[in-house]
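Below, a portion of the complex is reproduced, with chain positions unchanged.
Labels A and B are assigned to the chains in the order they are written; within every chain, residues are numbered from 1.
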Amino acid sequence: MENVLAVLNLGDLAHAFSKMGMFPVFDLAYYIVSILYLKYEPGSVEVSRRSPVASWLCAMLYCFGSYILADIMLGSSPLDYFQHNSHILLASAVWYLIFYCPLNLFYKCVAFLPVKMVLVGLKEVVRVRKIAAGVHHAHHAYHHGFFIMVIVGYVKGSGVALMSNFEQLLRGVWRPETNEILSMSFPTKASLYGAILFTLQEAHWLPVSKSTLILVFTLFMATCKVVMTARHSHGSPFALIESWVCHLLFGSPLCGDEDNHHPPAAVPSSPLKTKEELSEGARKRKAKKAE
Amino acid sequence: MENVLAVLNLGDLAHAFSKMGMFPVFDLAYYIVSILYLKYEPGSVEVSRRSPVASWLCAMLYCFGSYILADIMLGSSPLDYFQHNSHILLASAVWYLIFYCPLNLFYKCVAFLPVKMVLVGLKEVVRVRKIAAGVHHAHHAYHHGFFIMVIVGYVKGSGVALMSNFEQLLRGVWRPETNEILSMSFPTKASLYGAILFTLQEAHWLPVSKSTLILVFTLFMATCKVVMTARHSHGSPFALIESWVCHLLFGSPLCGDEDNHHPPAAVPSSPLKTKEELSEGARKRKAKKAE
C-alpha cells in the first residue's frame, strides 16, 4: 500500500493531512454534529428547558466524553481537557445555539441534509485523529501494553457512546437492558477496529506509516458515515464479514444482517434487547394501534 | 464592599475567620447534620440493622463525599482523605451514636430543633470553606482552568448530593428518574454560585479579598439554611431571579416557584420527575385513600 501511495505521490499528502490542525474548523463540526445527536435524543429538549445545567453537562459529555474516558482509563484527571477554555467555550456556544437559538434557526441550518453531510464527514476526520492520538498516548505510558492501547484508542474513538447509560441517567432516563457494548453501532465498531489497526501500526506489525493509515482510515470512515447519513441507514459495512467470523469463532447464529434488523428468533425471552429491537417493538405496537 | 468592611473594621475579622480551624468543632457539626440527613432517608434504619458495613459506607459518603468527588475530579486517589484517621473515627463515632445509641438518645438530642439549627449553621461554615479550598486546589493544579475550578468547587460544596443516585444504590434503592443536577436543591445551587464567585475571585475578576468573600458567603449560607431549617422549607431564595434569568436565556417557562412546587403542566408525559413531584404524587394518593 505504501508503494502504491508513493507511486501516486500520496505519501506527502498523507503526511500533510496528518499534521493538519483540528481546531477550530474540524472541532467545530465535531461539536455541532455531537450536540445535534444529543438534541435528537427523546426528552433532551425538555431537559434543556427544565435544567440548563444538566443539559450543558450532557453536551459537554457528548463533545468531550472521549477525552474524559481516556483520561480515566489512563489514571489522569477526568477534567484534564477542561483546561482548554477556548474548546469548552466553543462547544458551549454550539450547545446554546442548537438548543436556545430563536426560531430554532441554527438547528435548522445544521440539520439541513447537505450541510449535515459535510459536518458528519468532518467529524470523522476528528474521530480518526483521536483514535490515533489515544493509541499513541497509551503507547507512551505503557510501551508494551497492547491491550491498553486498543482500549484507550477505542474509548477515544467511541466517546460518549460507551457511557451512554450514565449520560442518559443524567437526563433522568435509565435503559439498563442495552448498552453500546452489547449492541455496537457502526462508529463504535469502527473505532474498535481502528484502534486495533493503529495498535498494530504502533507495534510495527503493520507495514504502513501512521500518516498513511490516518488518511486511509479517515477516507473510509468519512465515506461510510456520509453515505449512511444520506441514506438514513444504520447498517454496518462490516455486517457480512462479522457475521461469518462470529459464526466461525464464537458460534453466533449465522445471519447476514442480524445485528441491525432481525434478532435471532432463538432468544425471545432474553433480557437483552438492542435499541433497534426495542424501537422496532414500539413501532409495531404503534402500527397495531393505528389499524 | 471592601471599603464598607474596612470602615466597619471587619477586614481583620474576615481574615481571622478565614484562618479559623474547622477540626473538631465545625467538622463534628458537619458530620452530625450529614448523618442526620442519612437517617431521614427512608429505609436507612433497616439498612443499618441488616448491613452495618453498608450503613457505615453510606455515612462516610455523606461525611466525606465532597473530598471523594473532588479527588476523583482531580485524578487523585478517592480514598486520599481517609488517611486522616481522627476524622474518620470521629465521623464513625457520630454514625454509631446516631444509629445505635440506646433509646435513640443522641438522635433525639441533635434532631431537637434549636440544637439542629445551631449545627446546621456550623455545617454551612464548613461547606463554604470547602468550596473555597476546592477552587484554590483546582487553581493550583490548572492555573487557567476556570471551568475546572468551578466544577471542583461545586463538587466540594455539594458533596454526596451529586452522587446521591449511587449512594442510594448502595442501600438497594434506585431512583433513576431524578438526580441532584436535574432538580437542584438549595445547597447544591448555592454551591454552584459560590464556586463561580470564588473562581472569579481567584481569577482577580472580583474586586474583593478571599477572606471577605468567605465571611460574606458564609453569613449568607448560614442564615438561609438556619431559616429554612426553622421553617421546614425547601424553597430557594434564588427562585425569582433564576426564573427570570432562565426565562430570558433558556426560554424556560416563567413561573416564580416552578422549581419547588408546580412543575410546568406542559410536560406531563415527561419521564423526568423531581423528588417534589414524586412525593407530591404520593401525597395526593395518600390523601385520596384517606377520603
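Here is the rule we go by: a residue touches a chain if its C-beta (ideal position, glycine included) is under 8 Å from a C-beta of that chain, and two chains touch if they have at least 3 such contacts.
Here the structure is a predicted model, which means the values were calculated and not measured.
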Number of copies constituting the complete assembly, 2 shown: 3
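By definition in this document, only the chains that are shown with their structure count from here on.
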When subunit A is superposed on subunit B by its C-alpha atoms, the rotation angle in degrees, nearest 5: 120
Distance from the mean Cα position of subunit B to that of subunit A, given in whole angstrom: 36
Subunit B - residues contacting subunit A, complex: 72-75, 141-142, 144-148, 151-152, 165, 174, 176-179, 181-184, 192, 246, 249-253, 264, 267, 270-273
Footprint of subunit B on subunit A - complex, ascending: 43, 46-54, 57, 71, 75-80, 82-83, 85, 88, 99-100, 169-174
